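Below is one structure, written out as structure tokens, with a few remarks after it.
Here the complex is missing one protein chain, while the rest keep their positions.
A, B and C label the chains in the order they appear, each numbered from 1.
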Amino acid sequence: MVITMKSGCLKRNVAFVIKTLESKGCAARIISPGPKVVLGLVEEINHSLMEEIRGLVTHIEGVEDINTFDTTWKLVSRAFTGKTTAIKVGSRTIGNGEVVVMAGPCAVESREGIIAVAREVAARGAGILRGGAFKPRTSPYSFRGLGEDGLKHMAEAREITGLPIITEVITPHEVPLVAKYADILQIGARNMQNFALLEAAGEADRPVMLKRGMMGTIQELLLCAEYIVARGNGKVMLCERGIRTYETETRNTLDIAAVPLLKEYTHLPVVVDPSHAAGKRELVPAMAMAAVAAGADAIMVEVHPEPDKAFSDGRQSLTPDAFGVMMQQLARVAQAVDRHIPGV
Amino acid sequence: MVITMKSGCLKRNVAFVIKTLESKGCAARIISPGPKVVLGLVEEINHSLMEEIRGLVTHIEGVEDINTFDTTWKLVSRAFTGKTTAIKVGSRTIGNGEVVVMAGPCAVESREGIIAVAREVAARGAGILRGGAFKPRTSPYSFRGLGEDGLKHMAEAREITGLPIITEVITPHEVPLVAKYADILQIGARNMQNFALLEAAGEADRPVMLKRGMMGTIQELLLCAEYIVARGNGKVMLCERGIRTYETETRNTLDIAAVPLLKEYTHLPVVVDPSHAAGKRELVPAMAMAAVAAGADAIMVEVHPEPDKAFSDGRQSLTPDAFGVMMQQLARVAQAVDRHIPGV
Amino acid sequence: MVITMKSGCLKRNVAFVIKTLESKGCAARIISPGPKVVLGLVEEINHSLMEEIRGLVTHIEGVEDINTFDTTWKLVSRAFTGKTTAIKVGSRTIGNGEVVVMAGPCAVESREGIIAVAREVAARGAGILRGGAFKPRTSPYSFRGLGEDGLKHMAEAREITGLPIITEVITPHEVPLVAKYADILQIGARNMQNFALLEAAGEADRPVMLKRGMMGTIQELLLCAEYIVARGNGKVMLCERGIRTYETETRNTLDIAAVPLLKEYTHLPVVVDPSHAAGKRELVPAMAMAAVAAGADAIMVEVHPEPDKAFSDGRQSLTPDAFGVMMQQLARVAQAVDRHIPGV
Partner (left out) sequence: MVITMKSGCLKRNVAFVIKTLESKGCAARIISPGPKVVLGLVEEINHSLMEEIRGLVTHIEGVEDINTFDTTWKLVSRAFTGKTTAIKVGSRTIGNGEVVVMAGPCAVESREGIIAVAREVAARGAGILRGGAFKPRTSPYSFRGLGEDGLKHMAEAREITGLPIITEVITPHEVPLVAKYADILQIGARNMQNFALLEAAGEADRPVMLKRGMMGTIQELLLCAEYIVARGNGKVMLCERGIRTYETETRNTLDIAAVPLLKEYTHLPVVVDPSHAAGKRELVPAMAMAAVAAGADAIMVEVHPEPDKAFSDGRQSLTPDAFGVMMQQLARVAQAVDRHIPGV
């Protein structure tokens, strides 16, 4: 339930709405402080209580609109802000016209390894370092990452190279731990609809990159982002990384149309991960260029110094040299669409 | 990592393997006590430690096989037991030739409601009562269930009707709470690959019904079941509930071939949920009959006394009367494949 | 454009409508002679001519309704006849409560081969012999069938066993040739939207079995059937044979819900082909039983005396013995849904 107050309404009207909600046992939350105050009631209430509250609130002075929408999103809609949200991370900003490139290995495999790759990608223009410390794995017997040690290694690589870091968090209770080290929290494709995790991320003081599920629709992706924003964290970016289709030549099918579609629907910036979609490194540069041409605010790619020895996803990882060649190409395409990659 | 000992090996050989694992900081777990002892090391260890352990263990007397398999399942494979696992719940048994029917509303909406519907379905031959207290919802603004109150209402309905209850658990930390009330823990389609939840369920003392994700392959489903069994809980049943395809006439496409396929691959019993696949109540009886004819061990259907007033999924819920008609038809089909529905 | 006359309207009203259409250069066709006369104008006319004709016809006495629908079907709708159309082929009838089993090899490979397999399946209760003489092949270098020789061999097998024959036709100009030999014309999945072929089949004096395309929706399948019926051939049956999805364990995903859905939408009988959907023979019996339980009017399965030596589709072909076992099981399931397989 989201209650929107009229522009310029009195503070005591807002207070009275909050008190009314509390009188029914519901905690209110200010989603937007103005110019129109928006109040959220993001709790599990049943239908009859919802109707009862609506009846009470609808007549309070200053209330403009009460929305109990089940199937659509509001806080993430483009109309809500009118322009793309810019998210500053270190010296880069996602969503303001730059194209930010996040690069690094699938998993952090060792302290030396992540530092070495961080140096390689930083030297070639990457803006953010990626790397997995907690890995969701299809099989219970696969390597699941180095955990907190991996986070520490990444933090050390940040100190050395100056690159902010993005890394995945896979359970709600690990959000504080990961947030202690990471500059951006990544929520992976398998967890797009892990609602408890979304809400935990919504309470963290870190930007979140939410990946579209392999069978997630655009509408579902936006509703999942709404979960995060409704908890108070507005710094969300959405990542298209390929969807599951019948075609087996690629690991997933990159839905390039998602870029202009999301730009139309939401104010959140859009990231594209061509590596997971492709599943084959030779396809990555062409797909990355397509993403920049289509309007992506950021690109995330896997880079590994020795792809054939990677613990995971080696087949789709670029070597540092191939990454460098791609960065030069990306910079030219970025310019053709009035953007730029800082430092390239 | 799974270590299989030779048939009839000495206890001290097993003990020595466990001690060796512990010397490297790894806790071991006995997955199967015999005739061949199987030890599991279901922890997050990195590749080099795994290789080191393999080197040490491989020469211990009595060790038959060391498997570090990443992409396949073992404990759930049909060959592991040779016959379908029978899971006893109250007076019914899933996997021994009966066809057990789980019925009830999508969500528990009130104490009176769930008790009334429990009486209706019990009178018509249902073996287990279904109902959601914690609901994963696509939108953050939807009704998410009554929580523990819902569990209490279900428990009361069980006391009155004698029907065991199945209900969904959606976060790892709620597993103990849900297990306090429920006879079977349900893991929903969106959480098929919520690995932390799978592991928590693997440590619970309750049977688990794992639903196939909308985007899950048969192989992935089996690996997810392996997560649960590897933690020590062998009472897992798998539920086919429709997959996401391009066809929009139904909510999802019921993959009926999954029934014989799973029967071939795994010893775990197979449940079919035609309600979620259909999305339209008029299709449910034909699909349920198909599932029984194909060999399903159990059927899960949504029943609501007034479907049009249901908080969720009303369009696909049967009325108690329609449920009764269907049960008569199901009983005849069950007989045609040498099975029976107790009490119908 | 379809024009429906009022019940009991005068013959001269109908004649006047036809004359009016002809005055605009359009040939009319009586789709249904009564009780309500239905006239079809199944020609390529442009939008403005259509509007002009509508203006003229709408005021003629006895005209009830003028439909220029682009996106829906009419003649095949269940409401059009109110009951399932029964199609008699030899001594069997598809659509009247029997379950008819069509069996035989993917391709006719030799005169002796097809006669032998015809004898095998006839002895075990098959009602119709299937076999391909013209084969659509994914590769230009694959065996495409024996052509007319194959048809002659099938006709000889029919003479010997009494089984009517069904075989595929793949180009419009071969329809008369195939119709000379075949009792039922089959239009394959790849040709579902080969509209010229549909229209040629619509002018043939033979029942047609139309297979759903691997990418066909239920709505598209019905519109394709409408193409045939609109040309004057009402003896059409629809065949569900699996759709293309992300799952690779089976060749295609059998959409079992299509059976009750089609029963609801159309009066045309429904056939299920589990062999092509499964792609593996061990899954075929369970899927065939599911289809009968769901309400299919006929089943089509591939049978080959030596599956491993078949020119095509051997992996999914049953041996005659396995076919015999399945027929016994199917007969029991048929009985459980108040149907029967004649002779089994």
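The rule we apply is simple: contacts are C-beta pairs under 8 Å (C-beta built on N, C-alpha and C of every residue); 3 or more make two chains touch, one makes a residue touch a chain.
Predicted model, so just to flag it, every value in this text is computed and none were measured.
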{"item": "Neighbouring displayed chains - absent chain, whole complex", "value": "A, B, C"}
{"item": "Sole contact to the chain not displayed, among A:V89, A:L254, A:V271 or A:V301", "value": "A:L254"}
{"item": "Candidates C:Q193, C:T319 or C:Q335 - the one touching the absent chain", "value": "C:Q193"}
{"item": "Of A:A86, A:A155, A:L177 or A:A294, the residue in touch with the unshown chain", "value": "A:A294"}
{"item": "On subunit B, residues whose C-beta touches the chain left out of the figure", "value": "244-246, 248"}
{"item": "Touch list for subunit C against the chain that is not drawn", "value": "1-2, 42, 44-47, 50, 67-73, 109, 136-147, 170-173, 190-191, 193-196, 213-215, 220, 223, 226-227, 230, 244, 311"}
{"item": "Chain not shown, touching residues in subunit A", "value": "215, 217-219, 243, 245-250, 253-257, 259-261, 263-264, 277-278, 282-283, 286-287, 289-295, 329, 332-333, 335-337"}
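The rule is simple: only the chains that are shown with their structure count from here on.
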{"item": "Rigid-body rotation angle, subunit C and subunit A, from Cα fit (steps of 5°)", "value": "180"}
{"item": "Centre-to-centre distance between subunit B and subunit A (centres being mean Cα positions), rounded to whole Å", "value": "31"}
{"item": "Interchain centroid distance [CA atoms averaged], subunit A/subunit C, Å", "value": "49"}
{"item": "Separation of mean Cα positions, subunit C and subunit B [Å, integer]", "value": "39"}
{"item": "Per-residue overlap in subunit A, given as positions that touch at least 2 other chains", "value": "244"}
